[in-house]
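Removed: one protein chain of the complex. Kept in place: all other protein chains.
Going in written order, the chains are labelled A and B, and every chain counts its residues from 1.
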Amino acid sequence: MGTKWETVIGLEIHVELKTKTKIFCACPHEFGARENTHVCPVCLGLPGALPVLNKEVVTDAVLAGLALNCTIELYSKFDRKNYFYPDLPTAYQITQYDQPICRQGYLEIDCSGKKRQIRINRIHLEEDAGKLLHSGTSITTSQYSLVDYNRAGIPLIEIVTEPDLRSPEEARLFLEQLHALLEYSGVSDVKMAEGSLRCDANISVRPFGVQELGVKTEIKNMNSFRALEKALLYEVARQKAVLEAGEIVESETRTWEENEGRTAVMRSKGEATDYRYFPDPDLVPVVLEAEWVAALKDTLPELPQARKQRFIKEFELSAYDAGVLISSRVLAEFFEQTVALYNEPKEVANWIMVEYLGLLNAHNLEIGDSKIKPAQLAGLLQRQKEGKISGKIAKKVFAEMFQSGQDPEEIIKEKGLLQISDEAALVLIVEQVITANSQSVEDYRGGKKKALGFLVGQVMKETKGRANPGLVNKLLKEKL
Amino acid sequence: MIKLLKVTKQVVVKLADLAMLELRNGESLSIAQALQSKLEHLAIFNEVQTEGVRPLFYVSSAQNVFREDQVGKCLTPQEALANTQENAKGCFKVPRIV
Partner (left out) sequence: MSVLLDLAGHQLQDLLEKEEISHLELFQTYWARLQSVEPQLKALLTTMEREAKAQAEKLDEQRRGGAVTAPLAGIPLVLADNLCTEGVQTTCASRMLQDFRPPYEATLVGKLRQAGALFMGKSNLAEFDLGLTTEDSAFFATHLPDSSEVACSGAVAALLGREAVGAISNASLNTAGLFGLKPTAGLLSRYGVITATSSLKRLGCLTRNLTDCALILQTICGFDQRDSLSLKRPVLDYRSFLKKDLKGLRIGIWGEITPVLKEISEKLQGEGAICQTVSLAYEQVLLPVYQVLVAAEASSNLARFDGVRYGLRVEAPDLETLYRKTRSQGWGKVVKQQIIEGTYFLSAQQYETYYLKALKLRALIKEEMAQLWGKYDCLLTSLAQTAECPGRILADLTGEPALALPWGSVVALAPFCGEEVLFKVGASLERSYQEGGASHGD
């Protein structure tokens, strides 16, 4: 067990571009439509149908390339990748082989305080294939499969990194930060759950200090950031075990089996298919002008890293907090819009990170799916500040806002949750509680400080949580 | 540079695999012979210098042919499936893949 191993990871990420229509035809691009309702002669591969390139797709690909610091290739073209599979209607995928639209970029990631530049080898445009629905539990146990071509022809960019990543954690961080970057650029929804962001990994290990790369395996079917990290951790361990046993790692494509927590062989990479790439004669090249590219660059919105720095400076947030808030464009905008109405950035940040993200995670939702508006959160925090509701009540109201989307005032009114800060009213209740809990009173007077907490709790119970806790504390102490 | 390789039956069988064709024994042989003969005629390629010549990938000099990102007319699932009898639940059906 003497060898120190180095992990080498490269990622291939497919991103669905957020256009209204498919890449080569005018069929709508919508998630979740009934099978084969978004198809036409072109994306069904009917004889005689021809592709015509969607202009928006070129713009989006260039924006993604600019966000990733790539060189934008002013001349690019489309090639055919020929192979047979039922989800590929023309038996070739239109992609870009040797002249992709973007090359040589990078994404700077922050790995536990260490900044690393992960290089992007290329970004190219291609069309997506249809969807297969297997009759059995998996492809290997199905007697037949059904094909839905709604997804055939959806525009994709494929982003290929250099093998610069050195740990599964780095890979996950990279993907998360790439996710944020692409979301900010506006080119994609990047929802892994819906398949608009997909990631495959190539991973190998080698002894530290050795230049040559080890045999790599390709890992597929990792459907979340965590799955990516778990799968790669497993694979690193597996490869190390193989090599330490004196055996060779097989060049394979492996699938991540989430339930079993392991990778399994999908196919051997031994005999690579000859895809017979050649330029698609039904399309013409894309020739861009440098001025157009430069003008497009100016339209890029503030990107995550820049926003993070601004949040740290402008709102005096910690790097960690800023990092969490910028991780999603929608989240960052929610934060800023709330602060614009209620100028307590640290408080808002805290509330969002603890209460809001807590609820979202518990319900497995994204912030974009939530009903709460910035003005509503601002209003809630304002009322808390003014003492109209206590902290505890505020959290309750927030939870209700989350469910119903109602304004905080409405909820407070409906449920009668205004904080009671009227001393006269509270004194009565305090005296009631003291009378009813003589044992606790004695305990307190006898030195048990904890009994006070119990008595406060009783007052809160009587007032259904609405009593001003600070005031209750003060009054109890006076009376006791 | 063309170096005339012998087009064996094995070569044709591999090509048939790539092209998803099932050839009977006699077919592979006759196809191989015809291809061999074709390659002999193509040896004339060697006689023309093309050093530094850029391949004519496109007959037209057109570039940047685009369409606007606007939704157009789709086929209905019935129209899409009309030319096949093997379908179920609005989808095309294929037998066991693996």
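Quick notes on this structure:
Keep this in mind: a contact is a pair of C-beta atoms (placed from the backbone, for glycine too) under 8 Å apart; a residue touches a chain by one contact, two chains touch by 3 or more.
Because the structure is predicted, anything quoted here is derived from the model rather than measured.
For the chain missing from the display, the contacting residue among A:50, A:287 or A:319 is A:50, taking the whole complex into account. Counting the whole complex, the residues of subunit A in touch with the unshown chain are 41, 44-53, 80, 82, 84, 86, 89-92, 147, 274, 276, 278, 281-284. Think of the hidden chain as still there; on subunit B it touches residues 1-2, 11-12, 15-16, 18-23, 27, 31, 34-35, 38, 41-42, 44-45, 47-48, 50, 53-60, 62, 65, 67, 75, 79-80, 82-86, 92, 94-97.
In this section, only the chains that are shown with their structure count from here on.
With each centre defined as the average position of its C-alpha atoms, the distance from subunit A to subunit B rounds to 40 Å. Against subunit B, in their complex, subunit A makes its touches with residues 19-21, 25-28, 34-41, 44, 52-58, 77, 84, 86, 132-134, 139-140, 142-149, 273-274, 276, 279, 281, 283-287.
Here subunit B touches subunit A in the complex through residues 18, 20, 57-58, 60, 62-77, 80-81, 88-98, going by the rule given at the top.
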